[in-house]
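Written out below as structure tokens is the structure these notes cover.
One protein chain is absent from this view; the other protein chains keep their places.
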Amino acid sequence: MPASHRTRHALRYLPVLPAVVLLLVFLAGPVLWAFHASLTNAGLTGRHARNPDWVGLENYQRLFQDPVFPLSLALTLLFVAGSAILGQNVLGLALAVLMRRARPVVSATVGTAVVAAWVLPEIVAAFAAYAFFSRDGTLNQLLGSVGVAGTDWLYAVPMAAVVLANVWRGTAFSMLVYRSALGGVPGELTEAAQMDGAGAWQRLALITLPVIRGSIATNLMLVTLQTLAVFTLIWVMTGGGPATGSTTLPVLAYQEAFKFGDIGYGTAVASVLILIGAVFGAVYLRLLREQRP
Amino acid sequence: MTTPHKRVRSTWADVVLLLVGACFLLPLLWLFLASVDPAAGHAVKVPGRPGLDNFAAVLTPELLFRPLWNSLLLSVGTGVVTLTAAVLAAYPLSRYRSRFNTPFMYGILFGTCLPITAIMVPVYGLFVQLRLLDSLPATVLFLAATSLPMAIWMTKNFMDSVPLALEEAAWVDGASRLAGLRSIVLPLMGPGLGVVFIFVFIQAWGNFFVPFVLLLSEGSQPAAVSIFSFFGQHGAVAYGQLAAFSILYSVPVLALYAVVSRGSGNALALSGAVRG
Partner (left out) sequence: MVAAAAMVLAACTPADPAGGDRTIKVAYQKTDSFTALDTMFQDAKKEFEAANEGVKVDLQPIQANDDDYGTKLALALRSPSTAPDVFYEDTFKVRSDVDAGYLLNLDSRLSGWGDWDKFDAGAKEAGKADDGGTYAVPLGTDTRAIWYNKKVLGAAGIGLPWRPSSWQDILDTARKIKASQPDVVPFNMYAGKGTGEGSVMQGFYELLYGTGAGLYDPDSKKWVVGSAGFKDSLTFLHTLYAENLAVPPAEALDPNIWKKVFGEWFPKAKLGATVEGSYAPSFWQKGGNYAWPEYGQDMAVAPFPTQDGTAPGAVSMSGGWTLAVGAETKQPDLAFNFLTTALNARNSLAFTVNSSQIAVRKDVAADPGYQSGNPFVKDVSDLVAVTRYRPATSDYPRISAAVQEATEAVITGSRTPEEAAADYDAAVAGIVGGDKTIRK
């Protein structure tokens, strides 16, 4: 390639520069800093606040010996699997399928209700969910009105409460994705299958889902990663408790770094979280690549 | 659509959908009832003496208008910066073939993977070092960076769907690349850009954690943070006011969403956005 050509080629990509600079400074930089800080004993206060020592993998060793860590990891995976992969994804698909069969006015109304929870500011959604699940909240009142004794949801089953709250809050995204994906499925395909006598479930499993598998993979990736980072909802509803009953990794990282001022240890937790995000991302990217022509 | 066979199914789907929709509305019920109940707790009840006292109590410059104004600055700023950077970046990615494209797009996808909560500690450190703490513009740039990966991805997909042929016709007429982008591509992408903007705007408007960590002084905090202080501090058990505040804080994004989704047929637009 002649030099002038190469220059022109490079110049064409000049407009990418602002985005690249923003991403490098505000995302890549902090990620590298996080990995670096996780290898030190940096603190918010105390002797190591301004002059942290290099401690190598000590924080990670401590992390892997900490009984809270496996628990927190399991809770995080449970939260992601329950509220994103199963909850939002499946409910979103179901809603999208139902909406194609329901009356337009019904599907528009219900669509608005579902989307409202998603559009709400996260802190408002968290307050609403807290009030819903609290001891004298809406859920227990409803149960009481049909004669069922409720329980203290945020205390007795904190993970179930935050998982349900996140399903409530996030399903709209999957629903919108699947509505548009289903809109792109050629009508002839399903009609032909119907002529051949395929039932509704068969048509869904054999025709529709394979056609939209690209959207499924993309949606799964996006909701998984959004859910992995959820902090505010859990923080407001349970604060990670009772005890460590709902301390997912973002909550643990916040507590260690900010509450206990142990920046080195907190960023070690955060680094693990970043790595988990990267693993999920890599898996879904592979899925996406495989299904491409 | 009008065969009897289909209509039976329709009713069945209607019923299920309405039930699910009702479940989604239930948590919001408390917000509405408590906001008009001067004596609200966190139990749902029809107000004994409904009134707008709660709204009156929070409609003050310090409590509501300044935080909302800050939220607006933050969200519009983030939307504009993100959209500009995303359109600029998406154009070469969509229009030129290069070895650079695929790795870059995968890098971008990876960027969407980044749990933002995980990098808040280092970001705070960065802001301290650069003396950017408590600066609204700097917070805007950070929020823009966090929403850029998704925005670039969506924008590129929208741009891919604008046929190159239209642009080429303009070049034949003597228009430059930039003019082609401005006069042909962007107008055709209008609804799509609207979706990206709304997506970014809603995220910035609702974001709590980022401004909570980066904006310290009272005067620059957005509504998300002031509402948290209101609830979390040594405050009164003012659930009614909290609910009223929440509603006033949520109405702008709900309205904006309604306007844009009406204008562009949101479901359709999102398909272009997240198609793999």
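The first chain written gets the first letter, and so on, giving A and B; residue counts start at 1 in each chain.
Going forward, a residue touches a chain if its C-beta (ideal position, glycine included) is under 8 Å from a C-beta of that chain, and two chains touch if they have at least 3 such contacts.
Quantities reported herein were computed from a predicted structural model and do not represent experimental measurements.
Contact with the omitted chain, checked across A:G46, A:P186 or A:P210, is made by A:G46.
When the full complex is taken into account, the listed residue touching the unshown chain is A:R135, out of A:R12, A:R103 or A:R135. Within the entire complex, the positions of chain B that touch the omitted partner chain are 124-125, 128-129, 131, 133, 216-218, 221, 226, 229-230, 232-237.
Although one chain is not shown, part of chain A still touches it, namely residues 43-50, 66, 135, 152, 154-156, 239, 241-243, 258-261.
By our rule, only the chains that are shown with their structure count from here on.
Centroid to centroid, with C-alpha atoms defining each point, chain A and chain B lie 16 Å apart. The touching residues of chain A, when paired with chain B in their complex, are 9, 12-13, 15-16, 18-20, 22-23, 25-27, 29-31, 33-34, 37, 91, 95, 98-99, 101-103, 106-107, 109-110, 113-117, 119-124, 127-132, 134, 136-139, 141-142, 165, 168, 171, 176-177, 179-181, 183-184, 214-215, 217-219, 221-222, 225, 228-232, 236, 250, 253-254, 257-258, 263, 266-267, 270-271, 273-274, 277-278, 280-281, 285, 288, 291-292. Against chain A, the residues of chain B that register as touching in their complex are 6, 9-10, 12-14, 16-18, 20-31, 34, 41-44, 81, 84-86, 88-89, 91-93, 96, 98, 100, 104, 106, 109-123, 125-126, 141-142, 144-146, 148-150, 152, 202, 205-209, 223-224, 227-228, 231, 239, 242, 246, 249-250, 253-254, 257, 261, 266-272, 274-276.
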